[in-house]
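Some chains have been omitted; the remaining ones sit where they do in the full complex.
Chain naming follows the written order as A, B, C and D, and within any one chain the residues start at number 1.
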Amino acid sequence: MENTARVKSEEMVGRIDGRLMKNKVIKGIFLAATAFTTIILMVLLYRIISQGAPYLSWDFFQNFASRRPEQAGIKAAVIGTIWMMSVVIPTAAILGVGTAIYLEEYAKKSALTRWIQMNISNLAGVPSVVFGLLGLTIFVRVFGFGNTIIAAGFTMALLVLPVVIVASQEAIRAVPNELKEASFGLGATKWQTIYRVVLPYAIPGIATGSILAFSRAIGETAPLIVVGIPTFVAFLPSGYLDQFTALPMQIYNWTSRPQVEFHNLAAAGIIILLAVLILMNSVAVWIRNRFQAR
Amino acid sequence: MALTAVNSKKKPEMMEQEERLVYNTKNLNLWYGDHHALKNINLGIKEKDVTAIIGPSGCGKSTYIKTLNRMIDLVPGVKTNGTIEYRERDIFSKEFLVEELRTRVGMVFQKPNPFPKSIYENIAFGLKIHGIKNKQIINETVEKSLRGAALWDEVKDRIHEPAYGLSGGQQQRLCIARCLALEPDVILMDEPTSALDPVSTLKVEELIQELKERYSIIIVTHNMQQAARISDKTAFFLNGEVVEFDSTDTIFNSPADSRTDDYISGRFG
Amino acid sequence: SDDAETGATTDEGTEGGGEQLQGEIAIDGSSTVYPIAEAVAEEFMLEQPDVQVTVGLSGTGGGFEKFIAGETQFSNASRPIKDEESQALADAGIEFTELQLAYDGLSVVVNKDNDWVDQLTVDELKKMWVDNGTAVKWSDVREGWPEEEIKFYSPGTDSGTYDYFNEVILEDAQINKTATLSEDDNVLVQGVTGDANAIGYFGYAYYLENKDNIKVVPIVNEAGEAVEPNAETIESGEYAPLSRPLFTYVSNAAIADEEAVAAYAQFTLENAAALAEDVGYVSLPEEKYTEQLETIEGLK
Amino acid sequence: MKTPNQDVSPVQQLLEKKYNGGFLNRREKIIPIVLFIMAAVSVLTTVGIVLTLIFETVTFFKDVSIVEFFTATEWYPFSNTDPVYGIWPLVLGTLKITLIASLFAIPIGLAVALYLSEYASTRTRKIMKPILEVLAGVPTIVYGFFALTFITPVLREIFPSLELFNAISPGIVVGIMIIPTIVSLSEDALSSVPEPVRHGALAMGSTKWETASKVIFPAALSGILASIVLGVSRAIGETMIVSIAAGSTPSAALDLTSSLQTMTSYIVQVTTGDAGFGTTIYYSIYSVGFTLFVFTLAMNMLAQFISKRFREEY
């Protein structure tokens, strides 16, 4: 009796070295993959920064686009992007979280629900160009918004909506059932439970997933091109029904110009765009830390 | 045979004052999908009694206690028939809002489940959702509830720190405190002390004795001694049925059903 | 419309230049024309800051789509308007005027290390660029040139540049199937720079900017002279047939109804010559602008 | 019984009042309706897309036969004399890019995700994730030039037969572009597997790799699949990288070393190009868009089918 156990155990222990080696090798591979990804992305960043950094100046922020590279600035694009995101973020966040709550907490397991769910994951895979075509037809034409902030903002909001929904659903699903039970057990209504227990717990997850989606909206060019957002705009918008231009449009235009100075300006523009993204991510990290329970 | 206790109390509304029932379960059946988890349960639970529910793992204790405050609604695919009356109101009826039921009937769970908030906020939660905003009332209630759960001394210096920083035992006591804050009529407890150390268990047991003055308590436990120590009545569940329901004394000392005897004595064997 | 009234406006506009106009002008269309349009808009807004001019680059077709929908007042085009488009405009009841802004000289270029190509005729260009099912070697074009396969770089088939090249060189024959096509002229520059056997063509501005890295090929015109593209030869028409005009189309009604649009059209023609050169294109002969200014005058 | 007020606390009094005063909460009834309307927006979006695409696609098929569209192996709409509209080369181009990108990004992305969630220190994770998320937002046009001016030359050093425009370089770069998406979402899925489960495995003497591969990974599989589907969808839908670095020559050849065109880059080519409005070419973008839509739809259905199969395993 005793022998069998011992033998087995020794046999197992004897295999540990091999298993540890395997673990080590795999860890090495994973580390290499991480390092590789990091290095590639660092090279990418280095190229952008070394090309664009010398062009970052106060004038660059202060000036509108110009045919003269030395006078060209990014003001309209930065402000325009901020205006556009001020439509995209609330629209997508409210619709996205709302839909996620509906699907996770209210919807019955019916064919309709399954269909909505399938539809959302399909939408997440629809290329941005197609959303551009949609925005052009619906917001620009049918609703008559023209190629304005609101039209582009709604188009982009719809583009990122599925990702926000899916991220929010995952986050909501991850809320431990025990917490919901505790809340219901105290006589809380469904909405109170959602609002006071589920959402606070899920917000870090929602924020992480959504920020990723919003980052995408900031950097997307194709839908803006299709919607017909102008590139030269030498004034600042004063309302949501004004025309505007956005960072990727300006960058896109500069990269296609013949003069190399414009290419450098594009790099400078990308640095600004990255700075905006970093800012947004910092907000996400802040939200994550603020709400994270543990 | 097995249902003597209930049978002897038929038509409880005709009884004298002290015999009033808080809960009266009649022919309750419950299915998880196809699994028949509760079989024709009949139980009348007296006001200001401590009623213990005992029985082996999987016999349906948690299921039954979760049905009493309709937490079972949260499990999809559950079917019930029969009725449960809470103070003569059918808890399954449309007019009786679950929110009201659950406010009047507090619950303490098997696993500690504090909210990922501060200790203070955990207890204030119940008050806040019910629209109580008065800071003073809240503060007082927080302290009272924590004292009631024998936790005040340990946490009074850090009630604004996260509840997850507490040990398992402390967390469970916090959940009891949270439930006490609403001063419910009935308190359902599903193995509330199974994660507590003896000292805390003792405090909670004392607390239960104390609360009994004002509240009716239904407690699931598999600590037979606990049942013996604190309860007035004991129901023995087996395979989704109530085998026997009687005074704790009778159950532990002269059970009518041999299965009860087997189970009880298995404990002491 | 009233002659007196129009005259008065013009007088005020030219005299003081101080009259502050207001309004919004939307311009869209070809990305080739975009740099000129941007330059004009930039200068115009210095004079008339209250007129909000926007310039987009939806492509010539996309520009016309908006023009037809009445969303823009000017539509830039790197090719003359097509029948479908003018038909659609007619259907929409939009009358328009075509304005020529500048020339672009399609520059045929080869690699810096290519020391054999001194000049090319239109026939030779056609011979090499038109697909004949087999690989084309330099030696197939002219005796004595190396027996190396030619690498072709061409703007994408949906560009005005390609369209024009097709019109004058390919004449609707299939372009060599081995050709590398790209919508981005900078990419073509890259291709020709890195490949000793490459030949490509693209807008003059892209050649100008990359003069040091690539070599332009003089093209033999109808008169039999081999001419290199530069400001003089393009403007004078000596560089032929590869220089093409760039256009903007303006809505007649907008000129008549909106002072700002009229002023803008006028400003465009007055400044196009200088601004086009600024951004790498070539101005038209003086009299072309004058002629067109008169047309605008007549529309007010 | 004693008077209820005798030892009733303010709390009980307030609660008593609430429920006796008639607890009728309209909010609880309205909220699900409002939320349902929000959920309907995504459905309406799909309807909008389908309608938008269908109208113009129908116009397109008035000029071009459906049979040709599906059977011709050439896509050459710009010929003035003899345009051919066979979608296959564009589909093939999209497939090539997607395939290379997936082969590149899925293993690397999952490796990075596993590294971050199972091996790396909290600090490393906290630094790496936001960095990756920032990079997810780099405009793809930047990646496009990165492919053309960095990856392609490097690859051509190694494989001289590679053409300037090819499928491999943009494929890899599209892969690089979707890595942050895959990493970030997979890492979320992995790290949301409860800690006690991890401890259970470790306490049995399993190594980190065994814990990760046999317990954590399967538990997180549905989240991981979702991240992959999203990443692959982005690869299918990627426009700018392909436009810049893959050329614009639709090709029915199977090799990966030469120029190609994808469905998306064709759409952008035409929307920014000079083709006449109202021409067949102009309408063709809607037919391509529609094909692309159907294509991504099919991919998604497949993914969901697979995901369901896996989820049923336990």
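In the analysis below, a contact is a pair of C-beta atoms (placed from the backbone, for glycine too) under 8 Å apart; a residue touches a chain by one contact, two chains touch by 3 or more.
Being a predicted model, the structure only gives us computed values, none of them experimental.
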Stoichiometry of the full complex in this file, by chain label: A x1, B x2, C x1, D x1
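The rule we apply is simple: only the chains that are shown with their structure count from here on.
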Identity of the chain that, by mean CA position, is farthest from chain A: B
Chain centre separation (chain A, chain D; CA means) in Å: 12
Whole-Å separation of chain centres (CA-atom averages), chain B against chain C: 84
Shared interface positions of chain D, touching two or more other chains: 268, 271-272
Per-residue multi-chain contacts in chain A, two or more chains: 189, 225, 255
Touching residues (chain side chain C, partner chain A) in the complex: 24, 26-28, 31, 34-35, 37-39, 41-42, 45, 52-58, 62, 66, 69, 71, 184-186, 203, 205-206, 208-210, 275, 278-280
Contact footprint of chain C on chain D as seen in their complex: 76-81, 148-149, 153, 163-165, 243-244, 247-249, 259, 268-279, 281-282
Touching residues (chain side chain C, partner chain D) in the complex: 30-32, 57-62, 64-65, 68, 77-79, 82, 84-85, 87-88, 156-160, 162-163, 166, 172, 174, 179-184, 187, 190-191, 194-195
